[in-house]
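Take a look at the structure below.
Note that one protein chain is taken out, while the other chains of the complex remain in position.
What follows is chain A.
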Amino acid sequence: MAHQAHAYHMVDPSPWPLTGAIAALLMTSGLAIWFHFHSTTLMTLGLILLLLTMYQWWRDIIREGTFQGHHTPPVQKGLRYGMILFITSEVFFFLGFFWAFYHSSLAPTPELGGCWPPTGITPLDPFEVPLLNTAVLLASGVTVTWAHHSIMEGERKQAIQSLALTILLGFYFTALQAMEYYEAPFTIADGVYGSTFFVATGFHGLHVIIGSTFLAVCLLRQIQYHFTSEHHFGFEAAAWYWHFVDVVWLFLYVSIYWWGS
């Protein structure tokens, strides 16, 4: 059996980059076909392919790290750089939507009534459900830190409990936000206020769902003894992502919900 003389990971040939690329092609073309010809077949096919790709690709990474031992310290360093760079790219993604919000709200046009919130818009009370949402996400930041310390200290039961609590808080946020969306007195079609509000908070909500899913996978892995007290990067990556989601909410709350009302 050949052995490598370095600590880096030379991956086995994998079909998932191809299937992922085709999934992206199908989703984007499918979106255009849906808009013009009212058929969702292509887009749905793309989504299914995307889910299959994500499941199998990430399953393989778990196999390579936890079962085959390929995630040596230099490899883990690379994974850390990768996650940090990805989160940074997401920060820039949200920065764009904040730019759009401040562009419209700092100098409201005469068409809006020269004021912000625009004439005719009843904004949500920032001290009702949005404040509760802030408390929920801040609490989840505490529980995820508790989970991390539990893992590092080898406290299996506490790690499972605190991680489960974090996920529950994430679901609670999503449920509250869904209710707010349903009850809101304005829609996405209500001028630039509606657009900036729902696009910014909507993408944030999507990231909460993604983050909760990532944490749920970590919970399953923790239950199955994948994490050790020294090596649990998958969980750390999920925790970083979760803190990022929390920080974005704080900016949303202060800018759109509070200052913007």
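One rule holds for everything that comes next: a contact is a pair of C-beta atoms (placed from the backbone, for glycine too) under 8 Å apart; a residue touches a chain by one contact, two chains touch by 3 or more; residues count from 1.
We adopt the following convention: contacts and distances are computed from a predicted model.
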Per UniProt record, name of the chain withheld from view ["Sorting nexin-30", "Sodium/potassium-transporting ATPase subunit alpha", "Mediator of RNA polymerase II transcription subunit 31" or "Cytochrome c oxidase subunit 7A2, mitochondrial"]: "Cytochrome c oxidase subunit 7A2, mitochondrial"
Touch residues of chain A, complete complex, unshown partner: 1, 11-16, 18-19, 22-23, 25-26, 29-30, 33, 36-37, 41-42, 45-46, 48-49, 52-53, 56, 60, 63-64, 66-69, 223-226
